[in-house]
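Heads up, one of the protein chains got dropped from this complex, but the rest are sitting where they should.
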Amino acid sequence: MARMIRVLVAKPGLDGHDRGAKVVANALKDAGMEIIYTGLHQTPEMIAESAVQEDVDIIGLSILSGAHMTMFPRVMELLKEKGADHIVVFGGGIIPAEDVEKLESMGVARIFGPGTNTGDIAAFIRNRFSDPE
Amino acid sequence: MTDRKRFEEAEGKYYDALDDGDVQDLEFTTVSGEPVDPLYGPEDTADLDYLDDLGFPGQYPYTRGVYPTMYRGRLWTMRQFAGFGTARDTNERYHYLLEHGQTGISVAFDMPTIMGYDSDHGRSEGEVGRCGVAIDSLRDMDILFEGIDLSRITTSMTINAPASILLAFYLCAGEKKGTPFDRMGGTIQNDILKEYIAQKSWIFPPEPSMRIITDILAFCSDHVPRWNTISISGYHIREAGSTAAQELAFTLADGFAYVEAGIAAGLDVDVFAPRLSFFFNAHLDFFEEIAKYRAARRIWAKRMKEKYGARDERSLLLRFHTQTAGCTLTAQQPENNIVRTAFQAMSAVLGGTQSLHTNSMDETLALPSEKAVMIALRTQQMIACETGVINSADPLAGSYFMEARTREMEEKAEVYFRRIEELGGVVKAIEQGFFQKEIGRAAYEYQKAVEAGKKIIVGLNAFGIEGEQIDIPLLKIDPQVETHQRESVRKVREARDNDKAARELERLRAAAAGNDNLMPVILDCARCYCTEGEIIGELKKIFGEYREPLFL
Partner (left out) sequence: MSSRYDIDGLLARFREGRVAAAARLITILENGGEDAEKVFDAIFSGTRNAYRVGFTGPPGAGKSSLVSRLAVKFRKEGGKLGIIAIDPTSPFSGGALLGDRIRMQPLWDDPEVFVRSLASRGSLGGISKCTDEVCDLMDAFGKNMIMIETVGVGQSELEIAEKAHTVVVILVPESGDGIQAMKAGLMEIGDIFVMNKSDHRDAEMAAMEIEDSIKLKNVPEGGWRPVVVLTSAKEETGIDDLAGLIRRHRKFLEENDLMSLKRRKILFSRVRDALMDRMERRLRNNGKVGRVLSERMEDVYAGRLSPYRLVRELDGMVIIGNDDGPMHGE
């Protein structure tokens, strides 16, 4: 039986546009996952700490403010410091292709651009954590 | 046969033909999900009273437009929202836009400025200059408007929680250039209610925020009479996922709440109401949007007159700025966005907007590049100069379809007004999460409809290009901007008279704890180069901070 997947969805930084984050959180819930939604104005420290306490499998960051090249690496750095870099990081927002490449080469598992079908996000997460047996 | 009989016979024939004819397997609804009939006819306008329901342009109830001359007298202001990097970078962009024919300025601030943090605050890291211009003090405002005559151009500033401060910076910048306060014109968005509902760039809780707003209303009424003190906004509500009817209803409800707050603060409605303005979204469904704007004018005029007792005609005018819908742009085949924006802009013009911003095609990927913003500006110019739509005011009036839809919009809004009243008014409804839940639900349902293929988005779920490579030049923010700006603000703090600055901040704190109007004190703080973060910091000590509510 597939185990329960726990996802943390967060808005790092000062950006207040949470339509996408909430739509994704609801869609993933409808796909049968447990979503810890930590809300707006999260610092990378808050996100990493929450992810550890909640023992999530994966973190989704939504950034529309252009601060992605600071936020993603910082979150991943903190996860490493806390010995939690097994936690996968993905995200979405307003992120140009050039930066998507850079982030993915830094270890961000996927960046989903505008217009992404939420079913694709759910499938991505499921595939990532499907049991080998 | 009588005319009536001939009509009914023809009508019967038409509907029979419809029943027998083909029907595509589509949903014939507006983008908001409202069903649309295949045909509208004379029965839809049979009850329409020209003077009571429509009125002439510039006459109550202003359905046909707020001014008699409309665009023949003066075009809408072409006002492109712009801002990025440092004040110097943005100043250059302003000169570029003005040279290319823009007629008003619109300032986009970066997230730290919007949230009340200086560029060197810990929370600002990674965010400085990224989605707007970084303004820390009066010094930045001076640079932002270098070479621009503030007595001859109006400026709209998209700023909410710290609006009082940015207004102060602007007024002081003008003052230094020799322009007195009463010669300066412009707008501050200053619509805190919609922040709690949709945009979520709040700082203080609702009560002190409303106090700041009424202070601004009072101050401007006396000292800056040409200033639009609130741009009551529906744009963000729509961007957050609401329907057109929700955008209309929630925006107007916010407007009424401000009117009530002003009256409760002892102000004469005819003194502050003329300077309230609005800001709507221009979304995809062409006719739905036009109906929305017309209904908005009618509802506002009627309520201001009948409920709030406004007597000055100018209090009844719903003047508005429009922005084409950012959320409808696609990253896929971005050039298509030029076309979407054109359709949307057209609906705003046919709806009688006073001011217009058209989005750039690359905005799903970055802030507008020069080339993209020029196309956006040209779009407005082509509408104005080439299409002929400006020749006659409210050209769609009298259309069976348009008048039916306008009335429906009004009715839907009234249902929401009643609901909000039942909940105890806008602020109480916000506390209970009414708006947030409505919007969240509409957003989720829209997404599901798109994913189910019920709503087509060209390039996305239809007519896509396999393996598309997006190849357009994008604006990049130099990472040095942040370093530069941090240095800048430090220099400002070092160079100023710090004793004076500290004293003014102390005075500010006392004023916040008391009942005095905050604007004069904030102006004094601005003049001695207190930074935005410092001013907000003092206010936070008295007003506290708003906590995000829990409505998922």
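As written, the chains take the letters A and B, and residue 1 is the first residue of each chain.
Just so we're on the same page, a residue touches a chain if its C-beta (ideal position, glycine included) is under 8 Å from a C-beta of that chain, and two chains touch if they have at least 3 such contacts.
Fair warning: this is a prediction, and the values are worked out from it, not measured in the lab.
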From the listed residues A:35, A:100 or A:121, report the one that touches the chain absent from this view.
A:35
For chain B, the residues touching the chain missing from this view:
431-432, 547-548, 550, 552
Need a quick check: the contact residues on chain A for the chain that isn't drawn.
3-4, 6, 25-26, 28-39, 45-46, 49-50, 52-55, 82-84
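Note that only the chains that are shown with their structure count from here on.
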For chain A and chain B, what's the span in angstrom between their mean Cα positions?
31
Mind pulling up the chain B residues that touch chain A in the complex?
111-112, 114-115, 117, 123-127, 130-131, 195, 199-202, 239-241, 327, 329-332, 364-367, 440, 443-444, 447, 451, 457, 460-461, 470, 474, 477, 479, 548, 552
In the complex, chain A touches chain B at residues 13-19, 22-23, 25-27, 37, 39-41, 43, 64-67, 69-71, 74, 94-98, 113-115, 117-119
